[in-house]
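Every protein chain of the complex appears in place save one, which is left out.
By letter and in written order, the chains are A, B, C and D; residue numbering begins at 1 in each of them.
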C-alpha cells in the first residue's frame, strides 16, 4: 500500500457513510427494474432508512466529537477516495434527510403511484429523482475528493432539472433549459478548477490538498473558477437568472425540494472549498466581494420579491435573497483575519438549514393554495386563511423564521451573524442583515394580510386539500421554529472536525 | 530490402496525401453537391488506399490486418454515405 | 523544430480555427458539421498527448455520438423558426474581451507548472499488479476510483430518465421518436446488415482488450450503441418501447453487478468496492462486460430521444 | 412565603397553556368566555412571591431566566388586574361578532407576551416575549378587518419590528460586553456604562424602546392602532402592553450612573412628546383617538422622568416612573373600557356613568385625591425644579384640557336609544376597573414608608395639584366657547408624510426590479459571470 503523507483511516462507524450513499443508488436501480408503480414504495422505504442512517451518523459524530471517515476500497488517498463526515456534513445530512422525507409525505398526493395499474410518467420521474437528490446531497456532504464531488454535483443537476419541467408546459421547459445550461456552465468551470488543482498538487483529496495548498497561479485560477462556477449553481445574485422561473414554475413538491435542498448542495461545496480545502487563501478583498454579492442578493431579492404578483414567484425571489445571507459568512469568517471565528460559519450553516425547512414549508403552502384556488395571485388570496388555516399558519411560521424572530432557527442564525459582525467590526453587514429582515417581514405581512382579508367574491375551492399535506407543511414550519432550540446542544456538532474556535458565546 | 520498402512507403503515402489534397480542393471548389461527392470518393478510395498500402510494409502482420480492415470499413461506409447523399440530392434538389 | 512539433502546431491551429468557426458560422447545420470535425481533431490531439483511451472515447462519444445527436436536433429544428434576437455589438465585444482575459488567466496558470510536477503515475503502476489489470486507466476507473465510475453510471441512468421525462404523458412507456429519421433506403439497409456483425465483434473486442490495452467498457459500449442505432435508422428494427422489462434490465445490469461486487467486497475484502485478492481481474472483467451492455443500451436510448408514440401491443 | 419557582412558572404557563388549547377547535370556541382567568396566576404570583429569586428554564447552556423584581412586580400586578377586568369585559363585547376565535388567540398571545416581558430577566426571553406581544397586539388591532384596521396593523407591525430589530442589535452588542456567557439583563445594564459601544447601544435602546413607547415622531402608530382596535383590546394595549417599553428602559438603561447627554436627549424627547400629544389631541373628535394622543403625551412624560433620572444618575427614579406608569395603566384601561359602555348607554342613564368617567379622566391631569395627583407627587422629586417642572405643570394643564375634550367627545357617542343600558356583563368589569384605578394607587402610595414622600393631603400640595386642573377647565371652557373651529389634523398626523414617502418607494422598487430583469438576461448574466471571475481572481491576486 502506498504511504500517504497523512494516513487517513476508516473509523469505526465509517461504513454508515457508504450506506448513506448507496441506499438511494439501490433505490434508483430498483425503481428502474420494478417500474414506476413501485417507485413510491421504494422511496417510502429507502428515504426514511436514509434518514435513520443520517441520524445515527449524526449521533455518533456528536457523541464522539470526531469526524467519521471511510476509505473506499481500502485505497489510501491520493490514489483512492475517502468519505469523511465532519460536523458540517452530519448536520446538513440530517437536516436535508428530514426535509426530503417530509417532502416525500407531501408529494404522495400529487405523485402517488400505488393505486395505478401501469407505470405513469410523473411519479416514476419524481420519486427516482427525489432519491437521486438525496443520494447526491449525501455524496456532496461526505465526499472527500474534489472530482467525486464534481460527479455528485452533476448527479444533483441531472436530478433537479427534470423536476422543473415535470408538467411539460412551455414556460417550465424554458426554465428547465435555462437552468440546465447555466448549471452546466457552472460545473464545467468547477471541472477546470479540479484539473488545475490536480496539476499543481497531484491529488484531489481534501485533507491532503489542505496540507499542500499554497498561493500560485494555477491554484488561484482554480479557486476563482470553481467558486464562480459554484456561484452560478447556487444562484448567487447576479447569476440567479435561472432560479425564479425554475423554482416558481415547478410543481409544489419539486419547488420545495429545489429551493430547500438543491441550492444548498453547491453552497456547501463553496464552504468546503474555502474552509477546508484552501483555508486562509481567501483574501480580505475577495471575502468582501463575496459578501457584497450576498448583500446585494439580500436587498435586491427582497425588493423584487416585494413587487411580485404571484405567490410562488415571491417565494422564489425570497430564496434569492436568503441565499445572500449564506454568503455573508465569507467576510465574517473565511478570510485570514477572521478564520478563527467559528460563530459566523455556524450561523451560516444554521441559516442554510432553517431556510431549508422554512422555505420547503412555504412552497408547500403555496402549492396547496394554488391547488385549492387554481391560481396564486397574491391580490386574490382573500379568504384563503379561513379555508386553509393550517396551511396559512405554516406559511406564517415559515415567514417568521425567514424574518428571524425568536425562537426560530432564523433568529439564532442571524444572531450569530450579527454577533460576528460586531466581533469583527464590520457593521456594514449588520445593516444589510437588519434591512433584509425588515423587507422580509414586509412581504410576509402583505401575503398574510391578503390571505386573512375577506374575499372579493365568494371563494370557490377547486380541490380539497388532503390533511396530511397540510400537516407536512406545518411540520416543516414548526421544525424551522424549533430549530432555535438547537442552541441547547446539538449546535456543537457543527464544530466537530473543525480545527479550532469553540463557540465564543456558549463557552 | 528495407530500403526498398521505405521507398515504397514514401511514394505511396505521398501519392495518397496528394490525392487527399486534390480531393479537398475539389470539395471546396466544385460547384454542386454531386461533383463534390465525386471528389470525396476519390479521396476515400485512392488516397486512403495508397496510404494504407504505404504503411503496410512498416508494420507487423497483425497490425497490417487491422489497417486493411480499417480501409475496408471506410470504403464501405463511404460508399453507402455517398449513395445516401446522392439519393437525397436527387429527391430534394441540391440546396445544401 | 522537429516534424512532430510542426505537426502539433498545425494541429492546434486547425483545432482553434475549426473551433472558432463552429461558434461563428451562421448556419446551425454547418456549425454541427464543424463540431464533428472538431471532435475528430481533438482525438488526434489526445493521441499526441499519449492518451489513447481518451482519444477513443473522445472520438466515439465526444465527436461521434454527440455529433449524431446534434445533427438529429438540427435536422428536426429546421422546420421551426429557431432563434432569438442577436446580441448587440457592444455586448459581444465586452464578452470577447472578458473571455480573452479569462483565457489569459488560464494560460498563465498553464505556463507556470509547479517546480516538481506531481504525478500519481508511479503509485498507480506500483498498485496496479494487485488488480491484475494491464491498462492503468482501466485500473484507475475500476479499482482506485471505482466509486466515481459507479456514480457516473447512475448519472447516465438519470440523464436517460431525464430525457424520457420529456415525453408527453400519453407516450410514456412507448417508443422513442427515432423513426423520424428512419428511411428504408436499400443502400442503408445493406450497410445495416453488413456492418453490425463486424461492429459487434469490434465492440466486444474493445471491451475485452480494455483490461490490458487502451479500450474498455465506454468505447466498446459506444460502438455497440452505434451499431444498434444504425439498425434502427435503417428500419430493420424498431426502437424498443421504454417500458420493456428487458430494456430496463439491461440498463441496470452493469451498475447492479458493479454495486453487488462492491458490496461483496465489503464482506470478502473488508471494504466497499475492494476486490478479494486474486479474484480482482475476473471480477473486473465481468463488471466491464455488464457495463458495456448497459452503456450501449443507455447511449443508444439517449440518442434515440424521448418516447413519442404510445406502445402498440 | 410561598416558593417563587412554581408560581412564576404557573403565571407564564397558564396563559400559554390556554393558547395551546386553542389548537383544539372546541376549546377555541369557548375560549373568549374564559379570557379573564388567564392572568390570574400572574396576579397571584405578584401577591405571593416576595423574593426575586429567579426561575431558570432550560439546561445550563442557554437558559431562559425569569424573575420578579420590584418594578416588574408593580407593573405586572396592575397590568394583570387590567387584563382580568378587560378580559371579563371582552367576553360579552365579542358576543355575536365575527372572528371571536382569532381574537382569543391574539389576546392570549399578547397576554403571554406581556407577562413574559414583565418577568423576563434575560435578553433572549425579553426579546422573545416582546415579539410575541407585538404579534398578538397586531392581531388585536386588525380585529375588525376594516381598511383602516389593516392600515393601522401594518403601521404597527412595521414600526414594532423595526424597533425590535434595533433592540436586537443592541442586545447582541450587550451580550458581547457581558463577562462570561450569561445573557442576564441585570449584568448587561451593569456592563453598559463601561462598554466600548456605550453610546451606540444607548442610542439603539432609546430608539427601539422609544418607538415602542410612541415617542414623537414614532408615535404615528398609536392613534391609528388604538382607534382601530376593539375597546377591550385598546384598553390593554394602551394600558398594559405599551408599558413594556418603559420597563425595558428601566431595566436596560443604567439609571444609577449619571449619563447627562443621553438623559438630556431622552428627557427633551419625552417632554416634547408630552406637549405634542396634547396639542394634536385637542384637534381630534373621536374619543378613542383623543385617548390615544393622551397616551402619547403620558408616555412622553414618563420617558421624560426616566431621562431626568439618567441626568441625575438617581436610581430611585425607576420606581417613580413605575408608579406613574402603574397609575396610567389602570386609568387608561378604565377610560378605554368606558368608551364601549357609554356607546351602549342611553341618554337617560348617562349621568351616573359619565361622572366617574369624568373624575377618572380629569384625575389623569392631577385632580387632588386621585391616583393622578399621587403620581405627580411621586415624580415631582426626579423632575426637579427647573424648566422640566414648568413643562410638567403645562402638561398637567394640557392633560386636563385633553381629558375634558375626551369627555365632551364621549357624550356625542351615546346610544340613540334613550332607554338603553349597558349589559351588566359589560358594566361590571368597567366599574371594577374604574374602582381599582382609584383605589390601587392609594394602596401603593401608602405602602411607601412614611416620610419618604410628602403628605398628599397637605394643603399646599392640594392646591398645587388643583391649580393646573382648574386652569385646564377654564381653558377648555374658553376654547369651546369662543374658538369655533380648531384646525383638523388627520389621525396620526405625520403619518401623512410617511404616506408620501411610501409613494416614492415603489418607484425605487420598480427601478430595482427593472435592473434585476436586465441582469436576468442570458448574455448579461454570462458577462457578469466572466466579470465576477476576473474580479475574484484579481482580489485573490492582490493578496
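Going forward, a contact is a pair of C-beta atoms (placed from the backbone, for glycine too) under 8 Å apart; a residue touches a chain by one contact, two chains touch by 3 or more.
By definition in this document, contacts and distances are computed from a predicted model.
Visitor: Tell me the UniProt protein name of the chain this structure doesn't show, selecting from "Urea ABC transporter permease subunit UrtC", "Heme exporter protein C", "Heterodisulfide reductase" or "Na(+)/H(+) antiporter subunit C1".
Guide: "Na(+)/H(+) antiporter subunit C1"
Visitor: Need the list of shown chains touched by the one chain that isn't shown.
Guide: The chain that is not shown is in contact with A, C, D.
Visitor: Kindly state which of the options C:74, C:263 or C:286 is in contact with the chain not pictured.
Guide: C:74
Visitor: Out of C:99, C:245 or C:277, which touches the unshown chain?
Guide: Of these options, the touching residue for the absent chain is C:99.
Visitor: Residues on chain C that touch the omitted chain in the whole complex?
Guide: On the chain C side, contact with the omitted chain comes from 4-5, 8-9, 12, 15-16, 19-20, 22-23, 28, 31-32, 35, 38-39, 42, 45-46, 48-51, 53-54, 57-58, 61-62, 65-66, 69-70, 72-74, 76-77, 80-87, 91-92, 95-96, 99-100, 102-103, 106-107, 110-111, 113, 117-122, 124-125, 136-137, 139-141, 144-145, 148-149, 152, 155-156, 158-160, 162-163, 166, 216, 218, 299, 302-303, 305-306.
Visitor: Over the whole complex, note the residues of chain D touching the chain we left out.
Guide: 513-514, 516-518, 520-523, 526-527, 529-530
Visitor: Tell me which stretches of chain A touch the chain missing from the display.
Guide: 79, 147, 150-151, 154, 157-158, 161, 165, 168-171, 173-174, 176-178, 180-181, 184-185, 188, 191-192, 194-196, 198-199, 202, 244-245, 248-249, 309-310, 313
As a convention for this text, only the chains that are shown with their structure count from here on.
Visitor: Would you mind telling me which chain pair, A-C or C-D, is linked by more contacting C-beta pairs?
Guide: Higher C-beta contact count between the two pairs: A-C.
Visitor: Between chain B and chain D, what distance separates the C-alpha centroids? Give it in angstrom.
Guide: Here chain B and chain D have centroids separated by 95 Å.
Visitor: Starting from the mean Cα coordinates of chain C and chain D, work out the distance between those two points in Å.
Guide: 71
Visitor: Using CA atom averages as chain centres, what separation in Å is found between chain B and chain C?
Guide: The mean C-alpha positions of chain B and chain C differ by 27 Å.
Visitor: If a residue has to touch 2 or more other chains to count, which residues of chain A qualify?
Guide: 220-221, 224
Visitor: Enumerate the residues of chain B that touch no fewer than two other chains.
Guide: none
Visitor: Please list, in label order, each pair of chains that touches.
Guide: Once each pair is checked, the touching ones are A-C, A-D, B-C, C-D.
Visitor: In the complex formed with chain C, which residues of chain A make contact?
Guide: Residues in contact with chain C: 1-2, 10, 15, 18, 22, 25-26, 28-29, 32-33, 35, 70-75, 78-81, 118-122, 124-125, 128-129, 132, 135, 139, 147-148, 151-152, 154-155, 158-159, 161-162, 165-166, 168, 173, 192, 196, 199-203, 216-218, 220-222, 224.
Visitor: If we count contacts the way the header does, which residues on chain A are in touch with chain D in the complex?
Guide: On the chain A side, the touching residues are 178, 182, 185, 189, 215, 220-221, 223-225, 227-228, 231-232, 238-241, 244, 281-283, 285-286, 288-290, 293, 299-300, 303-304, 306-307, 403, 405-407, 414-415, 418-419, 422-423, 430, 434, 437-438, 441-442, 445, 449, 452-454, 487-489, 505-507.
Visitor: Chain C touches which residues of chain D in the complex?
Guide: Spelled out, the residues of chain D in touch with chain C are 523-524, 526-527, 530-531, 533-534, 537.
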